[in-house]
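In this view, the complex is presented without one of its protein chains, the others remaining in place.
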Amino acid sequence: MSKHYILKVSCDDRKGLVYKTSGIFYKQNFNMVENAEFVDSESRRFFMRSEVVGEVESDKLMADLRKALPENAQISFRPKIKKRIVILATKEYHCLGDLLLQAYFGDLEAEILAVISNHDILRGLVEKFGIPYHFVSHENMSRSKHEADIAEIIRSYEPDYLVLAKYMRILSPDFVSPYNNRIINIHHSFLPAFIGANPYRQAFERGVKIIGATAHFVSNELDEGPIIKQNITDVNHQKNPEALSKAGKDLEKVVLANALKLVFDERVFVHGNKTVIFD
Amino acid sequence: MSKHYILKVSCDDRKGLVYKTSGIFYKQNFNMVENAEFVDSESRRFFMRSEVVGEVESDKLMADLRKALPENAQISFRPKIKKRIVILATKEYHCLGDLLLQAYFGDLEAEILAVISNHDILRGLVEKFGIPYHFVSHENMSRSKHEADIAEIIRSYEPDYLVLAKYMRILSPDFVSPYNNRIINIHHSFLPAFIGANPYRQAFERGVKIIGATAHFVSNELDEGPIIKQNITDVNHQKNPEALSKAGKDLEKVVLANALKLVFDERVFVHGNKTVIFD
Amino acid sequence: MSKHYILKVSCDDRKGLVYKTSGIFYKQNFNMVENAEFVDSESRRFFMRSEVVGEVESDKLMADLRKALPENAQISFRPKIKKRIVILATKEYHCLGDLLLQAYFGDLEAEILAVISNHDILRGLVEKFGIPYHFVSHENMSRSKHEADIAEIIRSYEPDYLVLAKYMRILSPDFVSPYNNRIINIHHSFLPAFIGANPYRQAFERGVKIIGATAHFVSNELDEGPIIKQNITDVNHQKNPEALSKAGKDLEKVVLANALKLVFDERVFVHGNKTVIFD
Partner (left out) sequence: MSKHYILKVSCDDRKGLVYKTSGIFYKQNFNMVENAEFVDSESRRFFMRSEVVGEVESDKLMADLRKALPENAQISFRPKIKKRIVILATKEYHCLGDLLLQAYFGDLEAEILAVISNHDILRGLVEKFGIPYHFVSHENMSRSKHEADIAEIIRSYEPDYLVLAKYMRILSPDFVSPYNNRIINIHHSFLPAFIGANPYRQAFERGVKIIGATAHFVSNELDEGPIIKQNITDVNHQKNPEALSKAGKDLEKVVLANALKLVFDERVFVHGNKTVIFD
């Protein structure tokens, strides 16, 4: 049975990597649908992503790749399938609603397993789409207890990725670490400008003429993780913080959805604190 | 003789400001070419800019405006004329060259009186256009002495504005203060991201997906003055700092030139650390 | 009781229009929240929009305005209220879904009275939000009969505006004429490029490097009505028509929603085949 696979390789650069990898595919009689390579000139790191269609003995192929590529190479070769995600949100609907719509109509390349929120405001929306909604209030509860309760719910769903769709609480390293490079957040500024709270108020105070939104992987440092996607829109002196926030909503939802498509389609490599993206 | 004038007013907001000001123009039989007002809702400050054509007794008009507007109103009413500017540059030609071209063909709304540089690299370019070039090396010289020498040259030209066209030295408050809101700088990042030295190196390290340029008035704090214009361009993981710098050159020259057009056309009000721009 | 009103005036330009209109507001002791004027230099047409807050005798005010303004002036002075709309759609969910979400959470400045479609695909989505869904198949039916059936449904709702959210059938002049400047369409190209069917296929064939979307009022000529809003996104040779269409969905939904906000907020004047927009 012919199937669609994605290969991702990253390893130290050396001569012949493209030759050797493409040779393995050629000999296995794959049809290469898409192929891209990149070498980071500072770190001498090689990145390659291939989409292939064909019948494959995965074990044999991985063995061949392991033999051909440097010892410390990171290799993944997997069928192209929908990812399983859990979404965390707080009060705002725009990013969450956009993802619910896209998932409902099959455009997200992911199944939304559940939505968790520290408020009960978005329940009505989520349940319209038949998706479980978990309200875990943070009131009268320690941060660690709140996170532990959420983590337990998440674990029960075994998601591939967590998506922070305007989840307005800071996550502790303990929470983040099991999901290394698997938590995607949307920050409502053009990072690294306006890290932290109230970026639209900060943007207003600074008098910027452009605002932005940034989707990034979550690392232990606040708003410091690898950036996946950014976009901007022009503003002017007429916009107060509330108007900036409204203008930013379209940016945020589109940037987050675009970033997720790249991640779910396995187009994103994390490289130190940066990303290499083949799109 | 019929002439083109620009009125700029800023004052505390109160009822009837538009009515009273437009009444003065109406009674003087002016032709109003363009008119715009704005009230900043946080500070309750009123801003108004009008372009009018007609014969005018300036003294009478100013007296009428003074009487109609609040006591502390800032009022300027001047014929629309080319501004006189001095440009400071270091080694890079792209912003300077763009301004020389535009001035040479009459598109800048300003006369370039002189170019001053701490290097002698750009002399050939500048002298092609018949403009005086002053090379003031900073080597073996204290910062204050270097600035004093430059300041003396500038004073001799009596410019309306100083333009920092990739002038790569930090200016002291003593140098800046006589030219309050009259020095325009181009910074090669999307401020407030990447303040200070080597913004393209900083952008590379952070792995941003968009780079920007910012034209702003120079205040005493580095890269903190009121922003006039910003623009951005998309980048990706393939760009090293040198490539980012090249990609940024077109941005920088266009953003600086656009900002200058706004300033020279008297469309920009400075309001605290921000700008109000009627464009 | 203090209320929020919007004044829109368009008339032949003459001296003193701003003075006279602002005078009326001043004497009625209104608080002017926002004010903008524009004179089209080719047609010598004057446009003015004001938002005011206060207690008002509407009849007295309209009488004063009629007296002060030229005889043929178009004047509207109305409380700022939510508009009533009917949406027409076909099979695609992205624009419709975005509007349903925004209306549900109170961000649309409009009430969606009903959705009408020539397919039954979107019923599930629409009914989640408790909004009537009318499926009017065009199969085995003349165009005029189909339009008449739809028109009758629309009339029953007495909407202020019709929104074509990817409604893929051409409307006849008979259908359009009762809703002059009250039907807004989203066209999936950067008009006037790629008028008519399959614009993404056309864009692919032409090899453009940028695609766009255009929201416009519907006139009798296909894709020729006054443009309200446009936006674009970069594409490259890798995108086939299907990929262009996917890339265009985010554009389309955001451009349509932004255009509707401008229209519903009464910021848009139609001037011949163009628009004057105060935003």
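Letters A, B and C mark the chains as written, and numbering starts fresh at 1 in each.
Throughout what follows, contacts are C-beta pairs under 8 Å (C-beta built on N, C-alpha and C of every residue); 3 or more make two chains touch, one makes a residue touch a chain.
The model shown is predicted, which means the values in this text are computed figures rather than measured ones.
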**Study point:** Given C:Asp40, C:Asp107, C:Asp160 or C:Asp265, the one touching the chain that is not displayed
**Key:** C:Asp40
Point to revise | Touching residues (missing chain, whole complex) on chain C | key: 38, 40-42, 190-194, 205-210, 212, 226-232, 236-238, 240, 271, 273-277
**Study point:** Absent chain, residues of chain A that touch it
**Key:** 15-16, 18-19, 22-23, 25-26, 29, 31-32, 35-37, 39, 234
Point to revise | Sites on chain B contacted by the missing partner chain, in the whole complex | key: 93-94, 97-98, 101, 104-105, 107, 125, 128-129, 246, 249-250, 254, 257-258
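We adopt the following convention: only the chains that are shown with their structure count from here on.
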Study note, to complete from the structure: Chain-centre distance (mean CA atoms) for chain A and chain B, in whole Å, is 40
Review point. Using the average of all C-alpha atoms in each chain as its centre, how far is it in Å between chain B and chain C?
Key: 38
